[in-house]
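For this view, one protein chain was removed and the others were kept in their places.
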Amino acid sequence: MKKFKVAILGTGNIGTDLLIKVQRSQYLECVAFVGRNTNSSGMAKAREMGITCSDKSIEFIKQNHKNIDLVFDATSAKDHLLHAPVFKDLGIIAIDLTPAKVGVMSVPAANLSDCLAADNINMITCGGQASIPLAYAIGQSQKNVEYIETVSIIASKSAGPATRRNLDEYIQTTEKGLIEFSGAKASKAIINLNPAIPCINMQTTVYAKVSNPNMDSLNTSVSEIVEKIKKYVPGYELIVPPLYENGRISIMVKVRGLGDYLPEYAGNLDIINCAAIAMAEEYAKNGLEV
Amino acid sequence: MMNKIAAFINEDLTRIHSSVASQLSESYGQCFFITGGAGFLGTWLCEWLMYLNRTENAGIKVYVLDREKNRIQERFENELQRGEMVLLNYDVRSLTEIPREVNYIIHAAATPDTSFHASCPIDTMSSVAEGTASMLRAASRLNNLKAILNVSSSAIYANSDMTTLTEDSTSLPFSHSLAAVYPESKRYAEKLCQAARNELRLPIVSIRPFTFCGPYQNLSSPWILNTFINDALNKRPIRIYGDGQTTRGVMYGADFSVWVLVILLHGKSGNVYNVGSDNPVMAYELANYVAKNFSFTPSIMLNTSLAKINDRTYLLPDTYQVKKDLNLTTFTDLELSISRTVTWFTQIYK
Partner (left out) sequence: MSQDNHILISDPTLRDGNHAVSHQLTAKQIALYCSAADRAGIPIVEVGHGNGLGASSLQVGLAAIDDFTMLTTARDNLKSSKLAVHVIPGFATIEKDIKPAIEYGVDVFRVAAHCTEADVTERHIHFCRNEGKTVFGVLMMTHMADRFLLAEEATKMQAYGAEAVILMDSAGNYLPSDVVEKVSHLVETLSIPVGFHAHNNLGMAIANSIAAVECGALILDGCARGFGAGAGNTQLEALIAVLERMKYSTGVDLYKTLDAGNLAERELMKVIPTISSTSIVSGLSGVFSGFLKPVNRISQEFGVNPRDVFFELGRRKVVAGQEDIIIEVAKSLKGSKYDE
């Protein structure tokens, strides 16, 4: 089978970790690793791996679009807003890892095949990739979900300057995703950076207010979706199965990263990349080009 | 809106040009390369050089290197189209080649935003240190390079108690404070330039800029004059954090940039110059000047932190050396500087 040709735009931690995951994939191959600083450590790593590198950013994509099926955009929300129309014009599928919210929200465990019709896919947020599948399971198994809330705790060391500056966008995007996938009337997202050493793994709790919850049905839905997620996020683990106490449902998961380019504790960065890869592979398997 | 901007800037340049015309003629027919060319200083430099093309048919070409591109693209659409200007949109650290035709380099890439220094100290230091190193290596392979001007910072000086700072004043002592990442990297970059002047035989001057105002500054950057204007623009009282006795000298962007050009064209390699206004003005007086320029005359509040402190700073350059060596003078006095700045933010650049 012919591999899908992908380019990675943005050579920071996310972009470089994606590169390693792409090179491992049997469906994808990285044809270009593109940023703005040839001296970044991501570029150095990519050169070491023999990947074509460029510091010409979006201009490189424009010049070489004929050889690119899909772009992962791991720059910033501000930049993706400028890039999105370019990708569209060039007929390149875009998988957006920034909180720009341009495209269709994708949570592979919930709506993988529905996304294939779209040409711009938004990977929501790291906390969204951990919590939304659970919110989706709640939405699928319960009637009248009044309210969904999620709390993610990530290791302080895994949160770079951009993450720290963009907590508000993280919250807004995650809240939007929770509602879209669970059908709840209201949602809330909370994020907390934990400085504990040794670094904690990412932990995400989902709470829900549901009148007359059906716990059996919820347990089944949750175990099913957790199995689905584990296929593309091996480090995803249910640590507190659905619990009904004090008038609320709570479910807790832990995400340990694969440790590809980033340390294992950075499960928050790993899960969004794993989800993005799952999405890209789905395009490749279906041999789709926009 | 672009025409309004062009006309406004043109007024400033026309007002000043005749006083410096003879010192700028060296720039005719030359090619300039400006790192950080979309910043405050960079944009003003582009304005001057394109003004000379317009009014003097100077035949100047400018390469602008900057991560940001919108302002340059909008403001200089025609110049970019005609090839008088070329925009390079990448990180200065990634600079490996400077076009062979370049004669003059102005290295102004760095963010003076203290919030950025606090949140991203590594990036702050590496873009100054690695950016300067990249620029120097690329510059060393040019055929017809005449001069490099390195933009350092007045932040490298130690705190002064009510005395003006000469180029020989004591610089910052080594401290445990992380707040020193910016001045430490600027000091390193100055030393690197000195090393390159010797080892690579590059002609380099450095400048240490002080305090400025005017078009192309970012109103949300936390420097007092900007917050005063921002308060007044929002029809609020002007809030002064302390007792209003913090002292600065304020220079207008048009003066700053033309000083930089003259220093670049005529400065002696190896020299370091203070650049700024040596006319002291206290925060309280500045607030009054700002208030005067608004029709509704905003009130002025002191000690807004509610807890009373009297922490005053005093930052004023001694500019004897630069004035003497390069025959420079102030073209825009304080009152005019502030009224032009307020007009810019209220009427031109909304």
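The letters A and B name the chains in turn, as written, and every chain counts its residues from 1.
Rule of thumb we're sticking to: a residue touches a chain if its C-beta (ideal position, glycine included) is under 8 Å from a C-beta of that chain, and two chains touch if they have at least 3 such contacts.
Keep in mind the model is a prediction, meaning the values are calculated, not measured.
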TODO: In the full assembly, spell out which visible chains the left-out chain is touching.
DONE: A, B
Open item on the list: Looking at the full complex, which residue from A:44, A:77, A:104 or A:193 touches the chain that isn't shown here?
Closed with: A:193
TODO: From the listed residues A:17, A:55, A:119 or A:149, report the one that touches the chain absent from this view.
DONE: A:149
Open item on the list: For the chain not shown, which residue from B:30, B:111 or B:227 touches it across the whole complex?
Closed with: B:227
TODO: Name every residue on chain A in touch with the hidden partner chain.
DONE: 147, 149, 151, 153, 156, 161, 164-165, 167-168, 171-172, 188, 190-197, 203, 205, 207, 209, 239-240, 243, 245-246, 248, 250, 252
- [ ] Could you please point out the chain B residues that touch the chain left off the display?
- [x] 114-115, 117-119, 176-179, 220, 222, 227, 230-231, 234, 236-237, 239, 241, 304-311, 313
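Keep in mind that, in the parts below, only the chains that are shown with their structure count from here on.
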TODO: Take the average of all CA coordinates in chain A, do the same for chain B, and state the distance between these two points in whole angstrom.
DONE: 41
Open item on the list: List the residues on chain B that touch chain A in their complex, please.
Closed with: 67, 89-91, 93-94, 96, 119-120, 123, 130, 134
Open item on the list: Considering only the defined contacts, which chain A positions touch chain B in the complex?
Closed with: 36-40, 55-57, 59, 161, 164-165
